[in-house]
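Of the protein chains in this complex, all but one are displayed in their positions.
Note that the chains take the letters A and B in the order they are written out, and that residue 1 is the start of every chain.
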Amino acid sequence: MDAVDGNAIGGLLHEVFGSEMTTTVSICGTCGTARQVGELAVYAHAPGTVVRCPSCDNVLMVFVKIHDRTCVDLMGLAALG
Amino acid sequence: MSPVSRGFHRRRQDSAENAGRVPPGQYVTKDFPVLSAGPTPHTPLDGWSFSVGRPGRQKTWSWEEFRALPSEDVTVDIHCVTKWTKLDTVWRGVSVDTLLDLAGHDGPFAMAHCDGGYTTNVPVEDLTGGKAWVAYAYDGQPLEPEHGGPARLLVPHLYFWKSAKWVRSLELMDTDDPGFWENYGYHIYGDPWREQRYAGD
Partner (left out) sequence: MAGTALRGRLSPRPLLWQVAKVLAVAIETASVRTIMLDVPDWPGHQAGQHVDIRLTDGDYVAERSYSIASAPGEPVALTVERIDDGEVSPYLTDELRAGDDLELRGPIGGYFVWEPKDGGPLLLLAGGSGIVPLRSILRHRQRTGSTVPVRLLYSSRTLDDVIYRGELDKPAAGVEVFHTLTRHQPPGWSGYARRVDAALLAEVAWPAGMTPLAYVCGPTNFVEAVSQTLVQSGYPPQRVKTERFGGTGGT
């Protein structure tokens, strides 16, 4: 499956975080690379949405829609915003 | 209440002809959608191996050794948690029964480990008795990387996220530890006939 950009999940991010997030800077918890969220690699056709660091491929964020709730895991990030 | 989109229809299961083969909430597709949680690994065959067992006590096969094992053709229906079902998919692979017998297995549970870091947990009881394979061919052709090649786990009676792509080992465990999606809220077992999509379903 081809990755898309963080921009493609702008709506999901806004819904979860309450504001526009694609220009927010994220720091990868594994390799330390800083990127705008819009530049991250998004795998959006899985059972959930997986956001990975474009430099080291490690998982930064995972969003899963479980019934009516969206669950978010941000453990792969060192920092967001 | 959400507005109705005039004239829009969800994909529906084909009614009578497939009755009994389509689990609740699923629709039949003729495609083979590609879903992935990460980039497609491309492992060269001379670097590929498959292991079964516990850390330090594993049986390992190289690609040549693996391909020399007895294998079988199977035709199965597969059910993805994202609601598509594909009927009569044809695979060739080595039965997990064969692999566990050769490895001298123990442990009630197994974790599949894959290139790219994906994991999923399955009870050993659901991998034996002719219910699971490590498959290396689909529809008569070598399994393509985007569908899990060189080899993937095939456990068709559970939701297809359990049929881990790019599988490299089955680690036997004493507890039913959650794998990748199970950790994020998907069901620990995943029976499509009981619609066990999420934890607590």
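Keep this in mind: contacts are C-beta pairs under 8 Å (C-beta built on N, C-alpha and C of every residue); 3 or more make two chains touch, one makes a residue touch a chain.
Predicted model only: the values in this text are computed from it and were never measured.
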Which chains here touch the chain that is missing from view?
-> A, B
From B:Val34, B:Leu87 or B:Ala199, the answer for touching the chain not displayed is B:Val34
Please identify, in ascending order, the residues of chain A that touch the omitted chain?
-> 1-8, 10-11, 14-15, 18-20, 22-23, 36-39, 44-45
Note that chain B touches the absent chain at residues 2-11, 31, 33-35
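Convention: only the chains that are shown with their structure count from here on.
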If you average the Cα atoms of chain A and of chain B to get two centres, how far apart are those centres in Å?
-> 25
Partner chain B, residues of chain A touching it in the complex | 1, 3, 41, 43, 45-48, 50, 52, 57, 59, 62, 64, 66-67, 71, 73
Can you name the residues of chain B that touch chain A in the complex?
-> 33-40, 81-82, 116-117, 146, 161, 181, 184-186, 198-199
